[in-house]
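Every protein chain but one is kept in place in this view of the complex.
The block that comes next holds chain A.
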Amino acid sequence: MTMPPDAILSARDLRFDYGNGQGVRGVSFDLWPGDVLGIVGESGSGKTTLLKLLGGLLAPSGGSLSYRDASGELLDLLALPEARRRHLARTELGFVHQNPRDGLRLAVTAGGNVGERLMATGGRHYGRIRQSALDWLTRVEIDGARIDDRPTQFSGGMQQRLQIARNLVSGPRLVLMDEPTGGLDVSVQARLLDLLRSLVADLGLSVVIVTHDLGVARLLADRLMVMQGGRVIEEGLTDQVLDDPREPYTQLLVSSVLAA
């Protein structure tokens, strides 16, 4: 398959069928280093399914998916051996689930959650693992004194920030986010968005972010893809898509947002 030489991720005709006509029906796109791609669309349009295909949580029924790793090697993600795929998933990739309980170990302390990737990739020095965990808790604005508390004792917003720290600790290059601000109240959402925006800019991350909230998309995403019925119906720069929508569905989506 053809992949632009400077792209980090390329999807071509990615397909997945749940068996009832729902799913993803042929999605192609390229993602560049430092690029933040937003995927918007109504519930059931295949946004989350697409993200799961990209993250390897679901196996596509067709299409191809290539990734260029830190050393510049081109990898076919769909044909990668399991050991390599797992290693990649905990070093260069991150996946932030909509519900932090899906992405955290609830019986393990905050420090253990953040340190897990380090230990899974061979970290065997307790002091250094703990120091990294402490650094990352501070970066996502969680009080370091709570490093030995379990996520169940955290608020929803803190759990989400903890999940983000747990993903970023390994220095990933590509982070996939599924509605990271879903289920949070607006002031917490605003702070989380602020945090995400500065982290993404500081670390130069490539991000694919799925959201149904156009405000989130406008704040975070450089480019947007609008999905409907498992297909991408419109794509372009975020401002362009939101300010001058072409497709009737996108026009409907944009006009449905309540002005505060």
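Criterion: a residue touches a chain if its C-beta (ideal position, glycine included) is under 8 Å from a C-beta of that chain, and two chains touch if they have at least 3 such contacts; residues count from 1.
Assume contacts and distances are computed from a predicted model.
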Next item on the list: Would you mind picking the UniProt name of the chain not drawn here, from "ABC transporter ATP-binding protein", "Alpha-D-ribose 1-methylphosphonate 5-phosphate C-P lyase", "Sulfur carrier protein ThiS" or "VCBS repeat protein"?
Entry: "Alpha-D-ribose 1-methylphosphonate 5-phosphate C-P lyase"
Next item on the list: Touching the absent chain in the whole complex: find that residue among A:55, A:94, A:111 or A:151.
Entry: A:111
Check: Which of these, A:12, A:25 or A:130, touches the one chain of the complex that we don't see?
Finding: A:130
Check: Considering the whole complex, which of A:120, A:188, A:203 or A:254 touches the chain not shown?
Finding: A:120
Check: What residue numbers in chain A mark contact with the hidden partner chain?
Finding: 82-83, 86, 105, 108-109, 111-112, 115-117, 119-121, 123-127, 129-130, 147-148
